[in-house]
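Sending over a structure as structure tokens; questions will come in a sec.
What you see is the complex with one protein chain gone and the rest in place.
What follows is subunit A.
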Amino acid sequence: MDTAAVEVVDLVKRYGATTAVSGLTFSARRGAVTALLGPNGAGKTSTIEICEGFRRADGGRVRVLGLDPVADATALKPRVGVMPQSGGVPTGARAAEWLNLMASFHASPIAPAVLMERLGLNSVAATPFRRLSGGQQQRLSLACAVVGRPELVFLDEPTAGLDPQARMATWDLVSALREAGVAVILSTHHMEEAERLADHVVIIDRGAVVAEGAPAALTEGRREVCFSSTPVDSSALLAALPEGSRVADGATADGRREYVVTTDDAAALGPEFLATVTAWCASAGVLAEDLRVRRRTLEDVFLELTGRELRDQ
């Protein structure tokens, strides 16, 4: 019985001459949180909207709870909750009224009042949607996605533009969904969100998967040696290090340089590697300040894979 919550194979989506998704493949387990992480324009929303049945794929295969999102839409809709990036509620509808409506579409919904309370929306229950703050609109939209007790929910950038309290409330809710056995697919470009919530992270860039795995696995063994000093001859440093090492440097505020030394062979970055770096510094007469070995964060991995330059889209 255990089909994946979502299975996407070689997905392609084009808009005119632009290819938004080009051969994307991933799968999301049931009862787990899967984060689609990527810069703006990476193809996250297109992928999610194809899974939701809103858009049709131009190529590839998509299965949601083992079913086709377009052909089996009627069977899927009661089982899948959806939170769009924005909007989706008539501007004149009141918050509680709209959640009640969404609840009434389902056979055994969560009591809307309980959900309103939990998401801190009680004080705005009678407020029309257009007068809610951005964060309140987001939380109402989240409540609508889960009120029908779905097996699977799609959350498209659920915490974009939220203040820290609202973000925490959303994270708590996602954790509760996961504990209850609900599969969650969320898109985000918020690294901390993916690292904290997700069982499985799929890093997407330019419409394709560039890396995937558990957050710990993605960062595992990825250590680096950092220090700052007066400018040094970094090619000489590199020559002293084992094969496969890399040295990156950047300016600091006080005119010194910040160096990051790492190696492709994760196992090689041990005590000996550190000793090699410090020995070279000693021989070059360089005082390495703030010397430390640090584990790389998901953000480091993400930037390394997707590039550091700013993009228009």
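Note that a contact is a pair of C-beta atoms (placed from the backbone, for glycine too) under 8 Å apart; a residue touches a chain by one contact, two chains touch by 3 or more; residues count from 1.
Note that in this section contacts and distances are computed from a predicted model.
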item	value
Among "Thioredoxin family protein", "Manganese catalase family protein", "ABC transmembrane type-1 domain-containing protein" or "ABC transporter permease", the UniProt name of the subunit that does not appear here	"ABC transporter permease"
Of A:I110, A:A160, A:V247 or A:A284, the one touching the omitted chain in the full complex	A:I110
Residue ranges of subunit A at the interface with the undisplayed chain	31-32, 52-54, 74, 77-80, 82, 84, 86-93, 97-98, 100-102, 104-108, 110, 114, 118, 144, 146, 148-151, 176-182, 199
